[in-house]
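With one protein chain withheld, the remaining protein chains of the complex are depicted in position.
Coming up: chain A.
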Amino acid sequence: MATAETNLKKIQVQRYEPESDPDQHYLNEETGLWAWLTTVDHKKIGLMYLASVTFFFFVGGIMALLVRTELWTPAKTFIEANTYNQIFTLHGAIMVFLFLVPSVPAALGNFFLPLQLGAKDVAFPRLNLLSYYLYVAGALIALISIVNGGIDTGWTFYTPYSSTTGGAVTIMTFGVFVIGFSSILTGVNFITTIHKMRAPGLSWDKLSLFCWSLYATSIIQILATPVLAITLALVGMERILGIGIFDPALGGDPVLYQHFFWFYSHPAVYIMIVPGFGIVSEVISTFSKKHIFGYWAIALSSLAIAFIGFLVWGHHMFVSGQASLASMVFSFLTFLVGIPTGIKMFNWTATLYKGSIRVASPLLYIFGFFFLFLVGGLTGIVLGSIALNVHLHDTYYVVAHFHFVMVGGMVMAFLAGVHYWWPKMTGRMYNETMAKISCVTIFIGFNVTFLPQFVMGSLGMPRRYFNYIEQFQIYHQISTVGSYILGIGFMMIFYYLIRSLYKGKKAEPNPWGSRALEWQVNSLPPLHNFHHTPVIINGPYDYHKPMDEFQLGLAENGHGHAPQHEAEVSSQEPTKAE
């Protein structure tokens, strides 16, 4: 028996040990296709998202390989210029809107946010299912545009090109519009869940950093996504009704479009990367068995990024013809947003100090993240400097920069998260050796693909080019070879993860010895996560305390919620579970 003391009352806490190999869990309590399609269980919705984003990642990846293959020679290699333009557009649009934005929050976040909060589900389970269906509907609409004339504007849909070109721009933008609502609803759901559904004792300073990162992300999703929706609606109105908003031929202003677009799309970069930061914190702390260093610095820097991130959109427009004064202010703010990101990197490194580090595959992916994201971040500093941006804007340098951040940073963090939580999600262990081999393969393939792009970019190679001058061929060819290595790496992951479902060893409830809440329930978790509402006594990073203090606690009387929700709970006389 333990006692948790709030500022108003003491809670007598009874510890209990989860059943070791339960017959009932979230995958077998409701079965059948219909149960899946109508489920309001956040874990199943998370898995459906995971399957969907993985599918679109492969579709987008195939597009990338086609683009890279076409660029093998300076002139036409095997596809026409118009086809090439459509393929790179789809690659960008699919990767951004169908993979990067929903990947961590909607797939891993959906699964683990309630588990880390000690909650049964998210605050609005039906809304959560609606988010998923909006995502699917938006994705299908976007895919219709491929067969309905294609779209060749680039994922940025810049006007007046997008308002005058042929093809299915209207359908595509409508699809993205619908997906935007999915993103907004997920954000609303997560913020409410974090505020209202924390288990008794789970004060803000015990909230996991993954939850903090999702919290910051949700704020951006709610505030920025409507602007994208409005903008795309305006493009649609211009195309269908001929209302002049962005097209100068109709009296509109094309640069206004860029302001609107980047007002969403720059914060969207943080929608993509901030949840990844959350995963990094979880994994580094778990595998170094050490309390995270600078908890508040990491938590608050996510919020700082979320807020400052709204004020830097103009750095995409240094050469667009915006005023020099505006460029100066945007450049200044861009450098400021680099600081909280730097703070995170330093705190993660400091966490390893005097830790007990085990380089398992999730941590190996995080190390990959660390190097690639560092390069991506520092080249962001280069691009933030106006004079350098003038030279490098819209060259392959920018392409390499955002791939280092988005693939090197975000995708590596996502893969780390998938490997870290795979035992909890599926109840199976994957082949650790293969996991390490493919991590190294991806790391090598990635660098071979994108480092040459920095070089050709600073030498002057513009992006979105079908033909190019011969001096760049050698860099393009190295890059193409790298992309094939990268492709093989991703296929390997796919292979051993699927294989683990059938042949993998059964996972322990807590194979990594983590102190975080989601690892204290069974693998697989029960349908409603916790048989009883747990009382939280220790923080998720309290590695200085022995493992048995982390068994789930249950209030002896009542539900454990003190009248004041922000109650502080401390543990006394920890005892073994009965």
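Rule of thumb we're sticking to: contacts are C-beta pairs under 8 Å (C-beta built on N, C-alpha and C of every residue); 3 or more make two chains touch, one makes a residue touch a chain; residues count from 1.
FYI, contacts and distances are computed from a predicted model.
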- Query: Any idea which of "Spore germination protein (Amino acid permease)", "BMP family ABC transporter substrate-binding protein", "Cytochrome c oxidase subunit 2" or "2-oxoglutarate ferredoxin oxidoreductase alpha subunit" UniProt assigns to the chain that's been left out?
  - Reply: "Cytochrome c oxidase subunit 2"
- Note on the structure: Missing-chain contact, candidates A:Thr192, A:Ser458 or A:Gln473, resolves to A:Ser458
- Query: Which residue from A:Pro226, A:Gly294 or A:Pro511 sits in contact with the chain not drawn here?
  - Reply: A:Gly294
- Item | Option from A:Thr38, A:Thr164 or A:Thr433 whose C-beta touches the chain left out | A:Thr164
- Query: Just one of A:Leu65, A:Met237 or A:Ala350 touches the chain that is missing; which is it?
  - Reply: A:Ala350
- Message: Just to verify: which one of A:Leu37, A:Ala51, A:Ala233 or A:Ile381 makes contact with the chain not shown?
- Response: A:Ile381
- State which residues belonging to chain A touch the missing partner chain. 81-82, 85, 152-154, 158, 160-161, 164-166, 248-249, 253-255, 288-291, 293-297, 318-321, 324, 327-328, 331-332, 335-336, 338-339, 342-343, 345-347, 349-350, 352-359, 367, 370-371, 374-375, 378-379, 381-382, 384-391, 393-395, 455, 458-460, 462-469, 513, 542-544
